[in-house]
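Have a look at the structure below before the remarks.
This view holds just a subset of the chains, kept in their places.
Order as written gives the chain letters A, B and C; numbering starts at 1 within each chain.
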Amino acid sequence: MDELGRARRCADLMYQNDRSSKSLGIEFEVPEPATAVARMRVRDDMVNGFGICHGGMVFALADTAFAVACNAYDDLTVAASANIDFLRPSNAGDELRAIAREDRRGRRTGFYTIEVFNQRDELVALFRGRSVSRGEPILDRG
Amino acid sequence: MDELGRARRCADLMYQNDRSSKSLGIEFEVPEPATAVARMRVRDDMVNGFGICHGGMVFALADTAFAVACNAYDDLTVAASANIDFLRPSNAGDELRAIAREDRRGRRTGFYTIEVFNQRDELVALFRGRSVSRGEPILDRG
Amino acid sequence: MDELGRARRCADLMYQNDRSSKSLGIEFEVPEPATAVARMRVRDDMVNGFGICHGGMVFALADTAFAVACNAYDDLTVAASANIDFLRPSNAGDELRAIAREDRRGRRTGFYTIEVFNQRDELVALFRGRSVSRGEPILDRG
C-alpha cells in the first residue's frame, strides 16, 4: 500500500465510525497524503442567535479536515490545541470547504493549517492545529 | 434594568433564535454580568471515529458560553479568534459544563477565558476568546 | 521552607544566572507563590524602526514573569508555547510591568496569564503561556 492509499484507508476507517462528522453532513476527500478537503453545507440548525453560522460549526469542519490530515500515517493522532481566526461570517445555505495541509511533523507533534472558504472562494476562517500522536496503529483496529 | 438583568435579557434574546446551540442541547445560565455557565451532554452523535467527543463539539460549547459572556452589555459582539487546548478526552454520556469569565474588555475588543469541565470536575479544555463588538444594540432587535 | 519561600528561592536561583533578563534590565518580585511581577524600562535600544518598543522586548518581559511564576514549585519548567496580543504600542522611556498569574496547573502542563501594563496602568499586551515541567528539581542545582 502506498502513502496515499494508507492515508485514504485511515481516513475511511475513522469516518466509518465518526457519527459527529456525519451528523454535521461533513464529507471529505484526501487528495494527497497529509492533506484533506472537507465540505459542509451550513444548515438552518447551525445558525446562532445573530443569524450567522455558529463558530463551533466552522471549527468542527476545520477540525475534521485537521483530523483526516494528521491521521495519514496509520498512527493514531489527536488534536492537542488549535487556534482559529474568524474572518468573515457564514450564513445558512453557504457551502463551506476546509483545506488542510501539514506544516511540520515531528516524532510526536505535528502542525497543520486549515483554511475554510465559502462558495465564493472567500476565506471564512484560518485554523492552526497542533496534533499529538498516541503511537498506536489505526488500521489494525479495523 | 441593572447590569445583571441586562446581561440576562441579552442572553435570552440571543438564545431564542440560536438554533445551533439548541440543536446541540446546550443550556446556559448567567450567574453574574459578563460570565456564563453553559452545559451540554455528550450525545452519541457527537462522538468521532476514535470514540471520543469531537473537538468541534467541545469548542461549540465553550464558544456558546463565550458568546453569552461577551454579549452582556447590549452591544452586539462576535468572536474574532479563539484558542483551545484539549486536555482530556470526553465520552458519550459525559456532562460537560463551560464556565466563561471576562479577563479584559476595551472599547471594541474583549478577552475571555472559558474552562470546560466534565461531571468529575476534571478540566477537559481551556478556551481563550477574543471578541470584537459591532457597536450595535442587541435588545432593540427583539 | 513554606511555599512562598520556596517560590522565591527558585526565582532567585534562576535570576542569578539569567544573563538575558539582566541584559534587558528586568527586575522582578514574587508576591505570592505561582505569581510574579516583572518590570522593565523601555530603553532606546529596544525601539524598532517605527519608533515603538520591539514586540520581542515586550514578549521577553512577559516571558520572564511567566518563567518565574511557573517555576515556583522547585520543578524545572519551561515554556512550551505562548500567545500574545499587542494592544497598545510602548515608547522609549515607558515603564512596563508584567503581572503573571497561574490559571491551571496539572501534573506536567500549566497555563498562565501575563498582563503587561505601562506606567499609566494601560494594558499593553496580554500573554498566555503554556508550560511543561521537566520533572527535575531547581534548588538542588544551586
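Quick note on the criterion: a contact is a pair of C-beta atoms (placed from the backbone, for glycine too) under 8 Å apart; a residue touches a chain by one contact, two chains touch by 3 or more.
Given the structure is predicted, the values throughout are model-derived calculations rather than measurements.
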What is the total copy count for the complex if 3 chains are drawn? 4
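Just so we're on the same page, only the chains that are shown with their structure count from here on.
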Dominant chain pairing [most C-beta pairs in contact]: A-B
Taking the mean of the C-alpha atoms as each chain's centre, how many Å separate chain B from chain C? 30
For chain A and chain C, let me know how many angstrom lie between their CA-based centres, rounded off. 35
Could you list the positions in chain B whose residues touch two or more of the other chains? 83, 85
Residue ranges of chain A touching chain B (in the complex, touch as defined): 13-24, 44-57, 59-61, 63-64, 67, 76, 78-86, 89
Within their complex, state which residues of chain B touch chain C. 83, 85, 87, 103-104, 106, 109, 111, 113, 115, 123, 126, 128, 130
